[in-house]
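All protein chains but one are shown at their positions in the complex.
Per-chain residue numbering starts at 1, and chain names A, B and C are given in the order in which the chains are listed.
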Amino acid sequence: MLSAEGLRHAYGRVVALDGVSLTLVPGQTLAIFGPNGAGKTTLLKVLAGLIRPQQGWARIAGGRRAIGWIGHESHLYGHLSVRENLLFWAALYGVPTTERGVRATAVLERLGLSDRAGQVVWSLSRGLMQRAALAKALVHDPRVLLLDEPFTGLDLAAAAELRTLLGELRGAGRVLVLATHNVDEGVELATDVAFQRHGRFVQLAPRGARGTADIAAAYRRAVTDA
Amino acid sequence: MSEGVPQNAGYLVAAYIVVPVILLAYAASLYRRSTRS
Amino acid sequence: MSLAQKGRRVVLAGLVLLGGVYVRALAFTPVERFQGPAQKIFYLHVPAAVTTELAVILVGLASVFFLFLKDPRLDRFAEASAEVGTVFAAIVLTTGPIWGKPIWGTWWTWDARLTSTLFLFFLLIGYHVLRGAVTDAGLRARYAAVLGICAVVLVGFIHMSVYLFPTLHPQPIVLRPAKPGVPPEMLVTLLLSFGVFLVLYVGFVMQRYAIAQQREGAASDV
Partner (left out) sequence: MRELLGQAWTVARKDLVLEFRTRTALLSAVVFTALVLTVFNFGRDPTAVATIDLAPSILWVTFTFAAMLALNRAFQLELENGALEGLLVSPLSRHSLYLGKLLANLGFVGVVEAVGLPLFVLFFNVPVAPVLLPLIGVIALATVGFVSVGTLFSAMVVRTRFAELMLPVLLLPFLLLPLTYAVQATARLLAGRPLSEVSGWLKLLAAYDLVFVTVALLLFPHTVDE
């Protein structure tokens, strides 16, 4: 579903990726923890095909069309309505004309935005905007979700809501890759855990039966020792 | 000089001075930039 | 010996050789009968113009290869060549009017060659302005390469349109001194001077390249 081998990428002398390899199959959710500047965003961008790595390769079955990207920004046009935004993005993702409306309606309903469909985006509250951003990322029913610090800037309620939604999404043959600097966030969603530091995976292992505190302790050790 | 040849050596001198001035100024600028820092 | 030092020596040699060209041009090359002594400005003007064009073409080539290879050395070279090209363009644009005043009777005309050098000058200035306005090194290199290629295409287009549609363009009312029929002494002086300008170009580019290298080192050590 998603595989990468020997990724290396540097900005000048700053190494962002230093020999990262990984393989994920449907049903897996990988949580990548690492301090800021560890190269997490670069890794996600390489996986999404935004950056051509200087060495190595990354492949996602189905290509860009299969990717849902959730980052800090909503990618929504303020002067279009929520529904117009969804229809635009659905069209770009190659959803057939006849299905776009159905997809948009379904995703709006699922995120509880049905009664906001006609509202222009700039007039939405922050919480609703976040949900609309998720709707945009999901409108083409992506098989692979790449999440770059998705919890940043969310209040507790919104973060819990996002976690619930991601929990629902992670079954059903999808792959989720979640990058964050905060171990507490989203760790319970993960089937696999990786610690990234200076562009390297210090550790990449199935989560097994370990609890959040256990993983947090392991993360601190891994990041300070290496 | 034979008759009919224009007397415009002043322009010649001006141009032949301007060129080395520009070249030397640039050389100085390069020197300053590489030794600063 | 560092690259900057080597470059300085090459420039020094170039300047000495330029002195030689002065001696030859002033004392051992005949005075042109119709234009008088001022015609000798051409021994500086034309080589500078050719070197400018060469510098810009090299910027374009380096830019094309940079976009494929992403080698920072190509970007540094393009930056260096563009800056040196600007200096030579400045020489062309100052010696041109100094020659034009006695010969054409006016400092400036929109002659095709002078105009295309002015274009080059503007394009090169724009190139430096763009480089100065982008903070991210990777982005700066890519943007500069894109602009560099566009600039070369534009210059090529101007030349092509002058030759392909000669009737449409105002033809320069110039006696072209570098045309066949020029006495061999004049041609030799011109070629010697061209060689000297090439030496100066190489020396300047070496120094400018070294500065770019130095700056990058300073930026990434922070």
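Criterion: contacts are C-beta pairs under 8 Å (C-beta built on N, C-alpha and C of every residue); 3 or more make two chains touch, one makes a residue touch a chain.
Everything quoted here is computed from the prediction, not taken from an experiment.
K.L.:
Name every shown chain in contact with the chain that has been left out of the document.
P.N.:
Looking at the entire complex, the absent chain's contacts are A, C.
K.L.:
One chain is left out of this view; which of C:A145, C:L190 or C:V205 touches it in the full complex?
P.N.:
Looking across C:A145, C:L190 or C:V205, the contact with the absent chain belongs to C:A145.
K.L.:
Touch as defined at the start, partner being the missing chain; which of A:V25, A:L50 or A:V102 qualifies?
P.N.:
Reading the full complex, the residue touching the unseen chain is A:L50.
K.L.:
Check the options A:G78, A:G127, A:G153 or A:G208 and report the residue that touches the missing chain.
P.N.:
Missing-chain contact among the listed residues: A:G78.
K.L.:
Applying the definition given at the start, please give the residues of chain A touching the unseen chain.
P.N.:
45, 48-52, 63-65, 67, 69, 71-80, 84, 88-89, 91-94, 121, 136
K.L.:
Mind pulling the chain C residues that touch the left-out chain?
P.N.:
Chain C touches the chain not shown through residues 67, 119, 122-123, 125-126, 129-130, 133-135, 138-139, 142-143, 145-147, 149-150, 153-154, 157-158, 161, 165, 167-168.
What we mean here is this: only the chains that are shown with their structure count from here on.
K.L.:
How many angstrom lie between the CA centroids of chain A and chain C, rounded to a whole number?
P.N.:
Centre separation, chain A to chain C: 51 Å.
K.L.:
State, to the nearest whole Å, the distance from the C-alpha centre of chain B to the C-alpha centre of chain C.
P.N.:
Chain centroid spacing, chain B to chain C, equals 15 Å.
K.L.:
Where the CA atoms of chain A average out and where those of chain B average out, how many Å apart are those spots?
P.N.:
Chain centroid spacing, chain A to chain B, equals 62 Å.
K.L.:
Check each residue of chain C and list the ones that touch at least two other chains.
P.N.:
none
K.L.:
Inside the complex, what are the residues of chain B that reach chain C?
P.N.:
Interface residues on the chain B side: 1-2, 4-9, 11-12, 14-16, 18-20, 22-24, 26-27, 30-31, 33-34, 37.
K.L.:
Where on chain A does chain C make contact in their complex?
P.N.:
Chain A residues touching chain C: 11-14, 54.
K.L.:
Touching residues of chain C toward chain B in the complex: what are they?
P.N.:
4, 7-8, 11, 15, 18, 22, 26, 31, 33-38, 40-41, 44-45, 48, 84, 87, 90-91, 94-95, 98-99, 101-102, 200, 204, 207-208, 210-211, 214-215, 218
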